[in-house]
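Left out: one protein chain. Kept in place: all the others.
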Amino acid sequence: MTHTLKVLALNGSLKPSPEFSNTEDLIQLVLNYMAAVDGVVIESEVLRLADLNLELGVKAKMGPEDEWPAVSTKMLAADVVLFGTPIWWGGMSSLMQRVMERMDDFDEQYMRQGRNLLYNRVAGIVITGAEDGAQSIMGRLMSSLNFFGFTLPPEAVAYWVGEVGMYDPEDPEVRRRNRTTDMMAQKLATNLAFYAVLLKAWPLEFDAATKEKT
Amino acid sequence: MTHTLKVLALNGSLKPSPEFSNTEDLIQLVLNYMAAVDGVVIESEVLRLADLNLELGVKAKMGPEDEWPAVSTKMLAADVVLFGTPIWWGGMSSLMQRVMERMDDFDEQYMRQGRNLLYNRVAGIVITGAEDGAQSIMGRLMSSLNFFGFTLPPEAVAYWVGEVGMYDPEDPEVRRRNRTTDMMAQKLATNLAFYAVLLKAWPLEFDAATKEKT
Amino acid sequence: MTHTLKVLALNGSLKPSPEFSNTEDLIQLVLNYMAAVDGVVIESEVLRLADLNLELGVKAKMGPEDEWPAVSTKMLAADVVLFGTPIWWGGMSSLMQRVMERMDDFDEQYMRQGRNLLYNRVAGIVITGAEDGAQSIMGRLMSSLNFFGFTLPPEAVAYWVGEVGMYDPEDPEVRRRNRTTDMMAQKLATNLAFYAVLLKAWPLEFDAATKEKT
Partner (left out) sequence: MTHTLKVLALNGSLKPSPEFSNTEDLIQLVLNYMAAVDGVVIESEVLRLADLNLELGVKAKMGPEDEWPAVSTKMLAADVVLFGTPIWWGGMSSLMQRVMERMDDFDEQYMRQGRNLLYNRVAGIVITGAEDGAQSIMGRLMSSLNFFGFTLPPEAVAYWVGEVGMYDPEDPEVRRRNRTTDMMAQKLATNLAFYAVLLKAWPLEFDAATKEKT
């Protein structure tokens, strides 16, 4: 039996298309490994956040030019969401932090409706940085995504960081040669697929309001 | 059908038994809610880390007096592990950090054997603090527990923090009255039970070495 | 003798003027306490980041509409810079993270010229949040500001966070009544003034290239 999984990947790079993005390159590697998982077909889309107009604020729509509603619709339709970000001064990019702020509206809806909208979706994380900070950002993202209702499979992250002061941290070949990052990408892909298939077959469907299983 | 779940709770409070521990009180609330989930029976044990001799180091056993081997054996036998810690100066307690260091040996075994020992176990987090730091510690714990192979269900945390400079942050009644913390405990219990039952029925069993599903 | 100190405050609130901002209200309290320090006169300016167009990127100027150059010029002219941010999902606001990204160019200039441009400037931090995360954000900001060359006086932060799930975290009166936050603001103001006066009188002027004191 073949399972079709919809995968949405958000790339929080500061660079708009068509500039080369290390984060996107690693996202693509994870997508390739997902496509290679037995019994799984993926339909994927990668959004470069720097190409979009994600307005400031925490409401579902912040003005007529705001492109967040299109992103949130795609997120709700996905089985798997990949959050990819570079590291800037120890933090996720301002674009990925903007996504966290915009997702606040999901939490508002949860409070009003008693049901977490993102249950039964699986999240993965991709991080690239010059030399340091991946695990801290991973923790930041996991703590937020977990409250938003995502399921985080084991080994939910693929990252690359270089040695402190490394001469060529932006060179994609250095990262591509790194066997640990490659293994992380493969493991992440496998586990995302497993949990996504599992939750489609056996969804978490407790109705928070009535405590009845629907 | 009734599922029996083994739950191990680690309390990282700095206070040995029989002193009252706010962290343990909140752990107990989560256990009570787990016991109330339909179709689930729990067999639970709470270990107060301050009562144990967890030696310094990163090997499986660090000397004849070391009690970590008993803890790690119980962890491997559990379906659900609760990690409970107070907040001290923005961090998890030194006892819970010691647990992370001792779990490093699981990672060593993973590297040697190609299989993550803690797959198909579900982790939950309990944090109590005077006023600040729960989400940061939650992130720290999640990023480590995730690499160790645990599955983190949505809303994997119950925490209590008070207002900055609150007069009576140690008073358990203040915390017990807090409806948000109570709801977190209930949600955590429900989701731990759901994922633990799910993974017992449909375990993640890919063999990392052969890429064959066993 | 009276010392005149130029103070620049950046407010990273997501709300543009003239909406009420809790972060700005606490910034103003710190400025009031600074103005009350004996022997000190302050010339202050508060910039609401949501009112400015801070373009995405890490160059000194990112296009003709970019208002970062005006902000960076003011920062270099200041004796004291206050960084104020709300907490969103455990992180500083996307606007304050954007400031960190734009300050990256100071670091590029440092690498080229061998001198940290922001030496002898003193930084303070103001954080407001519903319930959690101030110390983690304080750490994030301090680790970045420290590399950028700022001096961080003891007790460099004034923050307010409420109890988890507090009913009215946005009500400024709740925060204004908090004696701990008030004392933090006063201490921050005093220490900022002391270190700013000190560094004007006795600046760190080692020439990194020659190791000679200029």
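Letters A, B and C mark the chains in the order given here, with residues in each chain numbered from 1 onward.
Criterion: a residue touches a chain if its C-beta (ideal position, glycine included) is under 8 Å from a C-beta of that chain, and two chains touch if they have at least 3 such contacts.
Everything quoted here is computed from the prediction, not taken from an experiment.
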*Thinking of the whole complex, not just what is shown, which of C:28, C:128, C:151 or C:181 touches the missing chain?*
C:151
_Candidates B:93, B:135, B:151 or B:178 - the one touching the absent chain_ = B:93
_Residues belonging to chain A that touch the chain removed from view_ = 89-90, 131-136, 139, 159-166, 178-181
*asked:* Considering the whole complex, not just the chains shown, which residues of chain B touch the missing one?
replied: 14, 16, 50, 56-58, 88-95, 97-98, 100-101, 103-104, 140, 143-144, 147
*For chain C, which residues lie in contact with the unshown chain of the complex?*
38, 116, 118-119, 135-136, 138-143, 146-157, 187, 190-191, 194-195, 198, 201-202, 204, 206, 208, 213
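To be clear about the criterion, only the chains that are shown with their structure count from here on.
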*Pairwise touch network: line, ring, star, complete, or other*: complete
*Longest centre-to-centre distance from chain B, chain (CA-based)*: C
*Report the inter-chain centroid distance for chain A and chain C in whole angstrom, where each centroid is the mean of the CA atoms.*
31
*asked:* Rounded to a whole Å, what is the gap between the Cα centroids of chain B and chain C?
replied: 37
*asked:* Report the inter-centroid distance (CA atoms only) between chain A and chain B in whole Å.
replied: 25
*In chain A, which residues are in touch with two or more of the other chains?*
140, 143, 147
